[in-house]
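Only a single protein chain was left out; the remaining protein chains are all shown in position.
Right, chain A next:
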Amino acid sequence: MNPLLTVEDLHVRFPTRTGVVEAVRGVSFTLGRERLGIVGESGSGKSQTGRAIMGLTPTHAEISAKRMEFDGIDLLRAPPAQRRALRGNRIAMILQDPKYSLNPVMTIGRQIVETLRTHEKVSQAEARKRALAMLEAVQIRDAARVYDLYPHEVSGGMGQRAMIAMMLVAGPELLIADEPTSALDVTVQLEVLGILDRLVRERGMGLIFISHDLRLVSSFCDRVIVMYAGKIVEELAASELSRAEHPYTQGLLDCMPRIGADRHPLPVLERKPEWAL
């Protein structure tokens, strides 16, 4: 089976006044219809990897790769219009905080309908019907009421479900979730993850789950990539996380709290310069 997404030697560079900052330095992976987790600390390049695939890299950044293909489409050489037609339609992305990622002056319903009508020729009534069905699919019970609410009128968990509905309504094949639950309360996190898990499974989507939460990623994904300073330092099956070989991954694992175990003193995360080479 052909992979859904192939990334080979991806680089993202930001020219700044003090020199070029390389956020992503030679990332390669392939993805089928599976769930891939990308973990790493802040600034490790995990978000920029996701944005490069979406085509949302800031215009002043330079982006290069040996190969970056989605379903046979060369993403680097595709014209902007074709990439735009992919976004939201075949590749979608969920952002971190619904408080900021939903347009505050537009009702939730309109924002969902907007995605749909950008990519499909459907009537307003049909679009509304599908948006309501999508709201129900993310387990919003009172869909007709929530449809007419503004983002500030719903809770964080509800907002993130609306975000998921907005991004999945056009039926994408690949979903990039960039820290989708980091801004939510712990109890709500599990609910939203459960909804996401079910939808990805039911619709057979490929998922890239970007997070700094190693435990969350390992329980949610099939495969995990660990990034450090713009590079992949380790790639392993989620079930084999405890057998990680790279000292950085081991360091991350050592920092996780364990019920019933004394964690004092908490080990300091090691960052050896040679890992970044």
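In this section, contacts are C-beta pairs under 8 Å (C-beta built on N, C-alpha and C of every residue); 3 or more make two chains touch, one makes a residue touch a chain; residues count from 1.
One rule holds in what follows: contacts and distances are computed from a predicted model.
Peer 1: When you check the chain that is not on display against UniProt, which of "Phosphoribosylformylglycinamidine synthase subunit PurQ", "N-acetyl-alpha-D-glucosaminyl L-malate deacetylase 2", "ABC transporter permease" or "Xanthine dehydrogenase family protein subunit M" does it turn out to be?
Peer 2: Of the names offered in "Phosphoribosylformylglycinamidine synthase subunit PurQ", "N-acetyl-alpha-D-glucosaminyl L-malate deacetylase 2", "ABC transporter permease" or "Xanthine dehydrogenase family protein subunit M", the absent chain's UniProt record gives "ABC transporter permease".
Peer 1: Who touches the missing chain here, A:93, A:135 or A:174?
Peer 2: Of these options, the touching residue for the absent chain is A:93.
Peer 1: Of the residues listed, A:52, A:163 or A:192, which one is in contact with the missing chain?
Peer 2: Result: among the candidates, A:163 touches the missing chain.
Peer 1: Of the residues A:6, A:48, A:115 or A:218, I need the one that contacts the missing chain.
Peer 2: A:115
Peer 1: Hey, which of A:19, A:79 or A:104 is the one touching the hidden chain?
Peer 2: A:104
Peer 1: When the complex is taken as a whole, what residues of chain A touch the one chain not shown?
Peer 2: 54, 56, 84-89, 92-93, 95-97, 100-106, 114-115, 118-119, 150, 152-153, 163, 166-167
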